[in-house]
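Below is the structure I would like to discuss, written out as C-alpha cells.
All protein chains but one are shown at their positions in the complex.
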Amino acid sequence: MTDRAAVKAALKTQAVETPSWAYGNSGTRFKVFTQAGVPRDPWEKLQDAAKVHEFTGVAPTVALHIPWDRVDGHDGYAELAKYAEERGLRLGAINANTFQDDDYRLGSICHPDAAVRRKALDHLLECVDIMDATGSRDLKLWFADGTNYPGQDDIRERQDRLAEGLAEVYGRLGEGQRMLLEYKLFEPAFYTTDVPDWGTAYAHCLKLGPKARVVVDTGHHAPGTNIEFIVATLLREGRLGGFDFNSRFYADDDLMVGAADPFQLFRIMCEVVHGGGFTSEVAFMLDQCHNIEAKIPAIIRSVMNVQEATAKALSVDREALAEAQVCGDVLGANGVLMDAYGTDVRPVLREVREEMGLDPEPLAAYARSGWGRRIVAERVGGRQAGWGA
Amino acid sequence: MTDRAAVKAALKTQAVETPSWAYGNSGTRFKVFTQAGVPRDPWEKLQDAAKVHEFTGVAPTVALHIPWDRVDGHDGYAELAKYAEERGLRLGAINANTFQDDDYRLGSICHPDAAVRRKALDHLLECVDIMDATGSRDLKLWFADGTNYPGQDDIRERQDRLAEGLAEVYGRLGEGQRMLLEYKLFEPAFYTTDVPDWGTAYAHCLKLGPKARVVVDTGHHAPGTNIEFIVATLLREGRLGGFDFNSRFYADDDLMVGAADPFQLFRIMCEVVHGGGFTSEVAFMLDQCHNIEAKIPAIIRSVMNVQEATAKALSVDREALAEAQVCGDVLGANGVLMDAYGTDVRPVLREVREEMGLDPEPLAAYARSGWGRRIVAERVGGRQAGWGA
Amino acid sequence: MTDRAAVKAALKTQAVETPSWAYGNSGTRFKVFTQAGVPRDPWEKLQDAAKVHEFTGVAPTVALHIPWDRVDGHDGYAELAKYAEERGLRLGAINANTFQDDDYRLGSICHPDAAVRRKALDHLLECVDIMDATGSRDLKLWFADGTNYPGQDDIRERQDRLAEGLAEVYGRLGEGQRMLLEYKLFEPAFYTTDVPDWGTAYAHCLKLGPKARVVVDTGHHAPGTNIEFIVATLLREGRLGGFDFNSRFYADDDLMVGAADPFQLFRIMCEVVHGGGFTSEVAFMLDQCHNIEAKIPAIIRSVMNVQEATAKALSVDREALAEAQVCGDVLGANGVLMDAYGTDVRPVLREVREEMGLDPEPLAAYARSGWGRRIVAERVGGRQAGWGA
Partner (left out) sequence: MTDRAAVKAALKTQAVETPSWAYGNSGTRFKVFTQAGVPRDPWEKLQDAAKVHEFTGVAPTVALHIPWDRVDGHDGYAELAKYAEERGLRLGAINANTFQDDDYRLGSICHPDAAVRRKALDHLLECVDIMDATGSRDLKLWFADGTNYPGQDDIRERQDRLAEGLAEVYGRLGEGQRMLLEYKLFEPAFYTTDVPDWGTAYAHCLKLGPKARVVVDTGHHAPGTNIEFIVATLLREGRLGGFDFNSRFYADDDLMVGAADPFQLFRIMCEVVHGGGFTSEVAFMLDQCHNIEAKIPAIIRSVMNVQEATAKALSVDREALAEAQVCGDVLGANGVLMDAYGTDVRPVLREVREEMGLDPEPLAAYARSGWGRRIVAERVGGRQAGWGA
C-alpha cells in the first residue's frame, strides 16, 4: 500500500489500548520510584488515559487490572464504563491477577493444592463477571505460575491443572467474549514457567476452542527469538489474539515499545499488516512500565512509536516486494523493505493528526495543556496507584 | 524406581542410535580437520558403529544420511542392512539432505521456485523408498530452509509451501513408518528459519496426522530455553518422536551430549522416564560433531553419558519426590532430585555391563582392542567421509 | 590433589560468607512473599547466621548491608560485632546501598546531578567508617547505576563520574581494607549499566590501585558467558576479590548457588583451586534470594553446594590432567575432569563434618534442632526484615 491516502486512511482506524497500570507507579525488585501526580484510583487512571486519547486520537480503550482497578459491584463497573465513555473512552481487556496473594507462592491455577487453584479460578470467573459489566470483549490471562527449582513440582501435572482450570473459565465465557492467553519465558518463576512459549499457549488454545487466542507480549521471549515469525504463524493459524507491546534489551525490561529495537517493531507490524491482522480482531495493547520517566508522556510516545511502525509497514511496496521475492532477489527484496523503514513517516502522521482535528505534535500539545502540572497539584494525599496497589 | 535391580533391568533395555556421519570428518565453517582412519564409505562407517555397540551394548542402530550414505539401488540398501545385521546392528532413521546442492541456496521445500521444491520433494520420497529397503521406521527431516534478510521471502507463504510438501511426503509413508520433524532456532539461515521451534513443528505434525512426531535436538534452542519442559509437553501431547542428542555452551555447538551441561541432560531424562517416554516409541539418537577429538571414543563416551543420565533419572525416588511436591516442600523436592543426580552411577553401570557380558570400562576396552590403530593403518587412500562427502 | 587427607584438610579451611539480607524476605517485582519467623533486625539475622555456621562449620562470617543493617553509631556496630563473636561469627563485607532512595532514580555516583553524587559518596564513606567499627576488611560496591533509554545520559561522562567517585572512596580505605567492585550485565538499569562487565570493573580497579578488586557475581553475565574463564583471568591478573554466589537459568535469578548448573560451579571452583584462589584473599560470599523456599535451610543447602563443588575441584587428578593436556588428548583431559565431577563427594564431606565435630547431615540436624519452629513462635510482631527494610 504505497498510496498515501490509503495509508492515511488506515492509520486513522488504528486503535492502541493503554493499560490502567501504566499510569501508576511501577519499578523493579530493587525500588519503586514514586512520581508526583500519579493516579490514586481507577477513576484518575481513566482521566489520564483520556488525555492520551485526546492527544493521539488512537488510544480509545483502557485495559483494567483486577483487583488493582476493583470497584464496588456490578454497578461500580458499569459506572466506571460510563465514566470512561464520558471521556471518549471504552473499557478494554480485563486482566486477571493471580500472583499477588501470599497463597500464590507456589502458583495459582497450577498450584499443587486444590484450594489455591479454586481461589484462583474463582477470581478468573469474577473477571468474566466484570467483563459482563464493563462490556469488555477480552479476558487477558497471564500466569506467574511456575517453579524455581528442578523437582519442585511436576511439570506435567501442572499442565493438567492448567488445562482443567482454563477449560472451566473458557466455559464461562459469553457470546462475543474471548480468552487471550499470554506466554512468558520466565519471571517471576525462574526454572519452569507453566506457559513459557507460544507453542504451549497455542496448544492449550487449540483444545479450548475458537474463543481462545494467544497474546504476544513482545518482551516475553528468549534472546534471539524471531517474534515476527510467531506473529505470522499465529495469524496463519487464526490464533493471534493480540499484543502486549513494550520493548527490551535484556529480559522483560518493559520499556516503551519501539525504544529498544524499532526495526523489530516495524517487522512485526509488517507481518500484522501482510497477514491480515490489522483489524479489531487483534488487540493492540501496551503493557509497559515507566519506572523512571514521566508516565503520560511516555505512553503518548509509545502510542506514537506504534503509529510510526504501522505507517512504515503500511508503506511497504508489496508488489515490488513480492516480485523481488519470487525472483529470489535477496538484496532487492530486502531493499524494498528497508526503503519503507528508512522513510521518515512523521510528516504523514502529522497530516493524519491534523485531518483528525488533532495537534500534529501530541507530546508538545500535551505539555502545553498543563495537565501534568495540574495533576501534581491536585492529586495530593491518598495512596498512589501502582503495581499491587 | 530406587530398586537397584529394576534400574539395571531398565538400563539393559536402553538403545542409543549413532549417526553414520559422526564417524566421518566434520568441522566448522572455518576448517574441517581431517583424522587418520576415518571411514571412506558407508560400509566402513558401519564397521565403526559396530565397535561402539560392541563395547557399550546399547548402540544397536545406525542412522543413515542420504545422499552421504547412498549406495546403488534397492539392492544396495538391502545389502547395507545385511552388512549391518552381520555386525549386530540395524539401520535406523533415514536422514534427508536438502541443503547441500547449489539449487538449495534459498531453501528446499520452502523455496520460492516450484522446480526446486519438486526436486527436494523427490529426494524426500526417495528417502522413503530407502526406508522400505532398509526397514527403517523413521524418516528424519531437518530443513535448513529460511532466510537471511528481512523481506527476503514471505514467511507465511513459506509455511504454506512447507505444509504442502510435508503432506505429500506424509502421504507416502507406509505402515509403521513415521516422520520425525526437527526444529532449529537458526543456522544456516540467519534471519528466519522455517521450522524454528517446537511449536511450529508441533503445529505441522498435528495437521499431518499421528505418524508425524517432533524431534528435539538438544542444541537447537534459544539461550535459556527449558528443554525438559518441551519434552514433558510433547510427551503429554503424544508427539515426542525422538531426540538428537548433543550439547552446547553457545549455539548449535554439537559437542558430545552431556559435555556442556550434564545436569540438563539428567533433567531431560527425568522427564522422559517420568512421562513414559523411555520406550522404543521415542528414538534416542546422537547428532554430534567430533571436530577435534577422536571420533569412535567420543561416540562411546557420548553413549556412556546418556547412560549415566538415564541411570540417575531412573534412580529418582519418585514417591519421596511426589510427597514433597504435593506438600509444597520446595527444598525437599529439589533435594530428592539432587540426591539422584549427586549419586555416582558409574558402579551400577559397570555392573550392568558385566551382566551383559561386556567390559565394565568401554573406553579402556576399546583402546585395548587396537581398532583405532587398525583403521589408521588400513584406511589409506580413497576419500574420507565427512559432511557433504 | 587426589590425596583424600589433603582434600579433607583443605575442606576444613573453607569459609563461605552468608549475607544478612538472605535471612530476610525477598521477592520479585511482582510480589514479596512473607515467611513466618523471619528476622526483624540485624541481631536476629546474626542469630540465624550463627545457626548456619553451627551446622555447617564453614560459614563463619556474615556480610552486612547498609542501611538495612544500620545500628546506632560506632558503638552500635562494635556491639553488633561482639554479638556476632559471642555466636562464633565475625562480621564480613560491608555492602553499600545507593539504589533505594528516591534521589537515586537516575543513578548514584554516576548521577548527572553533583548533589546526588555527593549524597551517594557520603554513604560510601560512612560504610568505610562502619568497616572501621566492625573490623570488616571488604567494602563491596554494587551500583544499580545506568540508564533505561538510549540518549538518556552520556555514557562516557558517567564513567568519568564513576572514576572520580571511586577514587575518593578508595582514598578513604585504611590499612588492610579493600574495595570489591561488582559488575552486572543489567537490572535495574535496562539499557546501559555503568559497570556492566568484568572488563569495566577491572579497568577501574587497575587505575585505583592494589586494594581494588573485582567481585564475580555468578548471576551477572550475559547468556553463554564463560565465567570460569573470567575467574582464571582475574586470578592471573591478581584482581579477583571474591564471589557473590548464586545461580540462574535466565537472568539474575538469584537462586541457590549450584541449583541451576552444578557443573558450572564445579568448573569455577576448579579455576579457583588451580589458580591459587582458594585462600582468604578471595572472599566466597553468597548473594541469593530465597523467595519461595525456607531461608535458613536454603542457605545451609547453598553452603553445602559450594562445599561439594569445592570437594570435587580439589579431587581433580591434576597430574593426569596436565599430562593429557600437554599431549593434546582432548577426551582424556576432559575425562580426568569429568571423573572428579562424577564422583559422589557427599561421603567425604560427611567425614569432614564428623572430624570437625559436626553432624554429618547439616539439614537434618538443623531440622531436628527446632530452631525453625522456635523463631516462628518467638518472632511475632514487629516488621520483618527484607530488601529495603
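Letters A, B and C mark the chains in the order given here, with residues in each chain numbered from 1 onward.
Going forward, contacts are C-beta pairs under 8 Å (C-beta built on N, C-alpha and C of every residue); 3 or more make two chains touch, one makes a residue touch a chain.
The structure presented is a predicted model; accordingly, all values stated were derived computationally and were not measured.
For the omitted chain, the shown partners it touches in the full complex are A, B, C. When the whole complex is considered, the residue among C:I155, C:L173 or C:M356 that touches the unshown chain is C:I155.
Checked against the hidden chain, the listed residues C:A6, C:A36 or C:A322 yield one contact partner: C:A322.
Residue A:R301 is the one among A:R137, A:R301, A:R353 or A:R379 that touches the chain missing from this view.
Residues 223-224, 226, 249-250, 259, 261-264, 292-294, 297-298, 301, 308, 330-331, 334-335, 341-344, 346, 363 of chain A touch the missing chain (whole complex, contact as defined above). The chain not shown here touches chain B at positions 26-31, 33-34, 99-100, 102, 104-106, 144, 148-150, 185-188, 190-191, 223, 248-251, 253, 255-256, 259-260, 291-293, 387-388. Within the entire complex, the positions of chain C that touch the omitted partner chain are 105-106, 112-113, 148-156, 159-160, 185-186, 191-193, 196-200, 202-203, 206, 221-226, 228-230, 232-233, 235-237, 263, 267, 271, 274-275, 321-322, 324-328, 330-331, 333-338.
The criterion applied here is as follows: only the chains that are shown with their structure count from here on.
The chains in contact with chain A as well as with chain B are C. In this structure chain A contacts its sequence twin chain C using mostly the same residue numbers, the overlap exceeding half. A straight line joining the Cα centres of chain B and chain C is 40 Å long.
Spacing of chain A relative to chain C, judged by their CA centroids, is 38 angstrom. Those residues of chain A in touch with two or more other chains are numbered 105-106, 148-150, 185-186, 191, 223.
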